[in-house]
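All protein chains of the complex are present and in place, except for one that has been dropped.
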Amino acid sequence: MFLRNCWYVAAEAREVGRAPLGRLLLGEPVVLYRRQDGTPVALEDRCCHRRAPLHRGEVVGDALQCGYHGFTFGADGACIKVPGQAHPPRGARVRSYPLVERHRYVWIWMGDPARADPALVPDFHTNDDPAWAAASARMPVKANYLLLVENLLDLSHVGFVHKGTIGSDDSGAELELEHGRGFVRLTRSSQDIETPPHNRKQGFGPRSDQTKIMTFLPAGHITIDITTTERAAAEPRHRMHIFLINSITPETERSSHYFWTSTRDFAVDDPNVTEFFQRETTRAFNEDIAVLEAQQSCIELDPAAPTVNVPGDAAGVTARRLVARLIEAETARAVAE
Amino acid sequence: MFLRNCWYVAAEAREVGRAPLGRLLLGEPVVLYRRQDGTPVALEDRCCHRRAPLHRGEVVGDALQCGYHGFTFGADGACIKVPGQAHPPRGARVRSYPLVERHRYVWIWMGDPARADPALVPDFHTNDDPAWAAASARMPVKANYLLLVENLLDLSHVGFVHKGTIGSDDSGAELELEHGRGFVRLTRSSQDIETPPHNRKQGFGPRSDQTKIMTFLPAGHITIDITTTERAAAEPRHRMHIFLINSITPETERSSHYFWTSTRDFAVDDPNVTEFFQRETTRAFNEDIAVLEAQQSCIELDPAAPTVNVPGDAAGVTARRLVARLIEAETARAVAE
Partner (left out) sequence: MFLRNCWYVAAEAREVGRAPLGRLLLGEPVVLYRRQDGTPVALEDRCCHRRAPLHRGEVVGDALQCGYHGFTFGADGACIKVPGQAHPPRGARVRSYPLVERHRYVWIWMGDPARADPALVPDFHTNDDPAWAAASARMPVKANYLLLVENLLDLSHVGFVHKGTIGSDDSGAELELEHGRGFVRLTRSSQDIETPPHNRKQGFGPRSDQTKIMTFLPAGHITIDITTTERAAAEPRHRMHIFLINSITPETERSSHYFWTSTRDFAVDDPNVTEFFQRETTRAFNEDIAVLEAQQSCIELDPAAPTVNVPGDAAGVTARRLVARLIEAETARAVAE
């Protein structure tokens, strides 16, 4: 059960081109490609004829031709050609999905197309603002997407999972939780912590202050606004501001597509700094993935094993409840309609 | 659910020797070997003692000795020896299956042995007629056998799947369907099509006429009689006659053994031509297998996803109905008996 009436990241914009790209999203096969004018298209990745995946076919003009018997579908999903017939059969079509291309991502709406409002796409503008620079990747994770949401909303793990990369013990951080009908926000403020290795490599001294603001938007988006300031006797003090964009799209109940972009408002033209963030963030997130996949396997051994929550889990628990409530409302509305 | 009272190909004749060969057929483990006089034998590949697969054992004389504790079974499946005992236990046996060796194949009857009539073996005589030459292989396919049956009964796919090998667009072909209690036949006639790459390599000019006659015999046999004639101003015109034998035996509901033989009535003594057909047909059928396995995976994602049929599917649909009807009759008869 996934929330359907919301925007998910289907792909990084650069992944989608004229060659069809097949991807499993929320358990459904989807194929992505671009029209001649560059507009992205998402169709059901399953020919309505013999259920061959359409991504094995070819884009012809603005349409997608199945690689098995040549059935051809327009960008709206309607079958427009069947080889050997004057007209395609009435009603032959595959599903088409509303898309928005924004902030270097292609966003997909897997629910009721009538509700697909582009204004609801999360604000990830630092990803295409010239005042900012970005490093990014898509990583496959063999774990349920909510495990990743929890991971990003409880950054106390950083001092354990990432102690060699981006982390240091900030378990004394002050936490402030806010939440509303469509968001959960946690502010995590630490004074005088050991500077994370990551910042040390950028010239920081041994102690720092750090503020992290995590904002969760259902179903799978979390931005993290991180400011780290060196504790030093005098100015100038090292300071680093990162705005980390995370978008997790369920692939199945047990696997996810993890899209992340680390954006920064300094050294925006320095490719060495971009490469530094690309390398270090990849290393750190691979550390998370190792934990998350082990956690998923452990949960599958006994899905009913009890768990304990502590105050540090408040944001994650609130996010899970919010998603559950939204799914419930969506289901109730679907039944009512 | 498979049709049981019919002949399936268990193996190419050359695969079966004195060393036991284990093979899963219709979900059942079967072991094949030859007696001292060369007659092939098929037994249940599961010792009745501790359920070890018998194909790990040894053929001793005409009998098969389990490699675990030495239980030995005659060619009729009866246990004839248990080490350490004077006599084998009464009633100890494994199932034995009727076999026929014909046309370079070993045929197996997985249903009621009393109904196993050798006269019902399909006529694949071009495979051992000295006027013909053959190239052949067995290929494992991770797809339900009926997907392969449909594939072979709708050759409109050739212009898409095989456009670099044996195919050219013949979507304008004229189709003629015949069917009866035990067969489905489709004749596919094309005038003035682009000559397939395969025939170009044999010296044909750019345009050809082609007739393909596909005959389906339940549950998994399809012969394809293909005549391609070069369109040329004057004689002699290139002409190629191929009789393609296909036999698909279910391994499980999701996987199949695909046996094919490409027979020809020309250049029968030329090993280069045999090698040409071996190589080109293997390449082409690997193209089919890639599609079929992708199709199987896509179907498994949502087995209830609807499909659309078009006139080109008539033969495949008729074949599926024929198989379903035969299985239904077989089940009804089993209940009645």
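Every chain is named by a letter (A and B) in the order it is written, and numbering of its residues begins at 1.
Rule of thumb we're sticking to: a contact is a pair of C-beta atoms (placed from the backbone, for glycine too) under 8 Å apart; a residue touches a chain by one contact, two chains touch by 3 or more.
Everything numeric in this text was worked out from a predicted model, so none of it was measured.
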- Considering the complete complex, of B:69, B:200 or B:320, the missing chain is touched by B:69
- Item | Sole contact to the chain not displayed, among A:86, A:131, A:234 or A:308 | A:308
- Among listed residues A:26, A:41, A:161 or A:214, the absent chain is touched only by A:161
- Contact with the hidden chain (one of A:1, A:19 or A:294): A:294
- Across the whole complex, the chain not displayed is touched by chain A residues 150, 154, 156-157, 159-161, 169, 171-173, 290-291, 294-295, 297-299, 301-302, 305-313
- Residues on chain B facing the left-out chain by the touch rule are 24, 27-29, 45-46, 48-53, 56-57, 65-70, 79, 82-85, 89, 91-92
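Basically, only the chains that are shown with their structure count from here on.
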- Centre-to-centre distance between chain B and chain A (centres being mean Cα positions), rounded to whole Å: 47
